[in-house]
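The complex appears here without one of its protein chains, the remainder shown in place.
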Amino acid sequence: MSSTFGRILRLTTFGESHGKAIGGILDGYPAGIPIDMDRIQAEMDRRRPGSTSLGTSRNEKDEAEILSGVYNGMSTGTPIAFMIRNTSQISSHYSEIEHLFRPGHADYAFQRKYGIRDPRGGGRSSGRETAARVFGGALAKEILRRDGIVIGAGAIEVAGIRATGYGWNPPFPPPLYAPECPELQDMIKAIEDARADSDSVGGVIECRAQGVPAGLGDPVFDKLDALLAHAMLSIGAVKAIEFGAGFAAARMKGSENNDQMEARDGKAAFLSNNAGGILGGISTGSEIVFRVAVKPTPSIAKEQRTITDSYEDTVVSIHGRHDPSIVPRAVSVVEAMAALTITDALLARRCYER
Amino acid sequence: MSSTFGRILRLTTFGESHGKAIGGILDGYPAGIPIDMDRIQAEMDRRRPGSTSLGTSRNEKDEAEILSGVYNGMSTGTPIAFMIRNTSQISSHYSEIEHLFRPGHADYAFQRKYGIRDPRGGGRSSGRETAARVFGGALAKEILRRDGIVIGAGAIEVAGIRATGYGWNPPFPPPLYAPECPELQDMIKAIEDARADSDSVGGVIECRAQGVPAGLGDPVFDKLDALLAHAMLSIGAVKAIEFGAGFAAARMKGSENNDQMEARDGKAAFLSNNAGGILGGISTGSEIVFRVAVKPTPSIAKEQRTITDSYEDTVVSIHGRHDPSIVPRAVSVVEAMAALTITDALLARRCYER
Amino acid sequence: MSSTFGRILRLTTFGESHGKAIGGILDGYPAGIPIDMDRIQAEMDRRRPGSTSLGTSRNEKDEAEILSGVYNGMSTGTPIAFMIRNTSQISSHYSEIEHLFRPGHADYAFQRKYGIRDPRGGGRSSGRETAARVFGGALAKEILRRDGIVIGAGAIEVAGIRATGYGWNPPFPPPLYAPECPELQDMIKAIEDARADSDSVGGVIECRAQGVPAGLGDPVFDKLDALLAHAMLSIGAVKAIEFGAGFAAARMKGSENNDQMEARDGKAAFLSNNAGGILGGISTGSEIVFRVAVKPTPSIAKEQRTITDSYEDTVVSIHGRHDPSIVPRAVSVVEAMAALTITDALLARRCYER
Partner (left out) sequence: MSSTFGRILRLTTFGESHGKAIGGILDGYPAGIPIDMDRIQAEMDRRRPGSTSLGTSRNEKDEAEILSGVYNGMSTGTPIAFMIRNTSQISSHYSEIEHLFRPGHADYAFQRKYGIRDPRGGGRSSGRETAARVFGGALAKEILRRDGIVIGAGAIEVAGIRATGYGWNPPFPPPLYAPECPELQDMIKAIEDARADSDSVGGVIECRAQGVPAGLGDPVFDKLDALLAHAMLSIGAVKAIEFGAGFAAARMKGSENNDQMEARDGKAAFLSNNAGGILGGISTGSEIVFRVAVKPTPSIAKEQRTITDSYEDTVVSIHGRHDPSIVPRAVSVVEAMAALTITDALLARRCYER
């Protein structure tokens, strides 16, 4: 529960934004997988502060150290522990907000839950925690690659500007990590404008998993889409998810929404993909497609009404080096959580294969 | 995993649509709760086939029998097993589709996963399975009631017709289980038209939890919204979920989306509720609000292209007594899964209360 | 937790001794296994009341009904629910003990935990609950059989009389379910004497798993011996377990206790089996051997001091149709729990096989 994700492949994370380190333990990782640290670090680099001109001006290297589970460059089947030292925090930025609750943040709810919190940089609720997810996801991708499964995500909407007519050839490049489209420069400019205006903007990230075999996921509570929804909504800034046609499916007729089939190579070939590659909770062999809504960064310099931890009214303007949009850096987190979820389903299935 | 939902309060379900019975075991239910079978049956009646003029013409009583865990009308803390005998199945309806995969259903994915399936009425993937969820949810509500928590859901969109200006006073009445609104008759008519046209329609269900205290849910992987998303996407017909402003939040600026606060009675009073009552995965004490997209019923009489289980092309028209829209009967399922999720979080929190 | 056992293959049980029924749900059972109800009922018959002349005079048929998960005589991969109606209870036997706590029983601890209990026949803590385990174990054995794994248990000590020089050819026959040995008749007589004396006796059951491949179990917390110990101590009457040489190993020198090896057919052949077939928590390919201590039946007609549920001193003589020794009927329960544990480890391993 809580700080652990997954059933067979289980990622347990730790760490506060301004504590000594963040990291995690990836347990249930199969033995004998070569671990390519360059490829893993490349994934980390997409998420790290400073990776995109559209993000925070903080520059952290986010170099992960593996503490166990790898011997002579190969996984051994034992838990892989990893750690990233926190190096670039300026806690003084937080002294002025130590005794108030920032709007749009977990501060108030956290205080009510635990009665105590580490107020520096959001503590455990900081987006910094997602670095451990990206590391875990990078390791999961090493398994998926061997099975020919490719997970890719990209920004397809920023500040209400929606990409049109885009192709799909991930990984997508910085600064926005979006597919090539006519609206790309406008989307980038919307983020720059938000920064200039001391405000922030949100957006939509699309994720696709290609090469997923039919048969992953369980028919009742652990449907593959339920597991993916769990994974995505566990990312702090994500407020919604839709699979395939999603909310649009609610406005279709059955005759429009059903994906009809024809036989091809002893399998079903679907003539459309409104289902997003999952039916009854089980992958169909079609591309898995879903989109998540990312809210605008809550940390903004504009003045907002809030309360102190003595429960008195006040106002706050949040300064510091914040991302004017979480969308670009969240792309790698979405990919990582999708990779962990699908790898887990892949390993789980092996228990039942005949 | 799989057929079990929850961490402290765990519902394990069983049963195929046309097998002997469906039912479940609710484990982790506290001792000493009076069990009001009339109230539970009333919940079952909202979901049961024949409960609404907008649904299937099948008429099943869905009377649940409690087999254990209740003594002299009180829960004893031991697992509560319950069972509903299947009585109204006409399996012959399924002989013609036994050897093909119905579009929009789990048939093909299920076959690819297990290599075997009970083809009668969808088997384990049938919506009939949700009767066990409604039973479990009804028991969960008995706990929530004692804590002053009320879960209500209602249809707010059918076939693209969206309710406007509605109040919130659940439970909502049949046939649509929707709040009173100017569009109500049009929504009902859309379902009747779909039935007349041998087609089906989808819609959107909104769910609200009132009276939930601040502090439920965990800050990382088991965020309350992640658990609710898991719960909702585990309902077969649900293809999307959004919390609070949801996808609209992705188009807002931070200054618009953040819910500002003022102090009231030693707590935070939020001046808006774009977050849907959850921040950083933890309940804030505001009303929890989310909406799910329900796809149109896949079983339609219109002819569709598909394949046989020998992987040859064919066409199919699905006859039988199907719901022209799943929306009305899904309302009680959404409520039940929300009740189970929030009760579980409530019990989990007690482990940590100081 | 609580009423669920296993990780991949999960048995959840329900039922009180004098409630409507007992039973369970076996989830995670692979698809495509033929289910031989005669073989399963034969396992049930070994445990059922009335199966042995050394046990209770109650005679219950314990016929299990499968409610789901089996179609055309084959498992389908969906949860297998089963139920055994309670038919032979005489609750009036319990009216005189309804308001006191029986020595050696869970009554007092249960009341302190839940504040409420079903006092008829021990309620949830009754040995009757183990019928559901035997059913689950019988289904597990169907999987093990296909992998050439045989689980057998037998009584090897009763009332301090220890079997010597016995061979191993399970299943062993009633009334004692013990291997042929010189002490067999004395062991049987000890139970008959206990019955005549209004008292009861305990004993030791040995269990062996033959044909278990090397590599089952995990190296740290879920060692195969830890999982088996968990399984065995979850049987109400079991108070101790030892693997291989067990407590005797504590008195050996390393040079005596270590099982030396030689190569045979590309595997290790161990020259002794003090480890009981498990090293570092992982099966070695040797026979798995353990023994459990079964305490004497706590329900005895001899007068004992105890207290009422108003916390006043009293005395009690427990009448009714009780087993003078739990040992004979516990043999099948030990086998069942061993079968469930080893099958779970076998399925779990498949996730990691290369």
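Letters are used for the chains, namely A, B and C, taken in the order the chains are written, and counting of residues starts over at 1 for each.
Note that a residue touches a chain if its C-beta (ideal position, glycine included) is under 8 Å from a C-beta of that chain, and two chains touch if they have at least 3 such contacts.
These numbers were taken from a predicted model, which means no experiment stands behind them.
Considering the whole complex, the residue from A:4, A:41 or A:272 that touches the absent chain is A:4.
Only one residue from C:37, C:150 or C:249 touches the chain missing from this view: C:249.
Not every partner is drawn; the one left out touches subunit B at residues 8, 28, 30-32, 77-78, 219, 347-348, 350-354. On the side of subunit C, the interface with the absent chain consists of residues 1-5, 7, 13, 101, 103-110, 112-115, 124-125, 129, 157, 159-160, 194, 199-204, 213-223, 225-234, 236, 239-247, 249-263, 266-268, 271, 275-276, 278-285, 293-300, 302, 304-307, 311-313, 348-349, 352, 354, using the contact rule stated above. Contact between subunit A and the unshown chain involves residues 1-4, 10, 12-16, 19-25, 27-28, 31-32, 65-69, 71, 74, 76-81, 83, 113-118, 123-124.
Here is the rule we go by: only the chains that are shown with their structure count from here on.
Shared numbers divided by all numbers used gives the overlap of an interface; between subunit B and subunit C this overlap exceeds half, so the copies present the same residues.
Distance between chain centres (mean CA atoms), subunit A to subunit B: 26 Å.
Taking each chain's centre as the mean of its C-alpha atoms, subunit A lies 46 Å from subunit C. Subunit B and subunit C have CA centres that are 39 Å apart. The residues of subunit C that reach two or more other chains are 28, 31-32, 77-78, listed in rising order.
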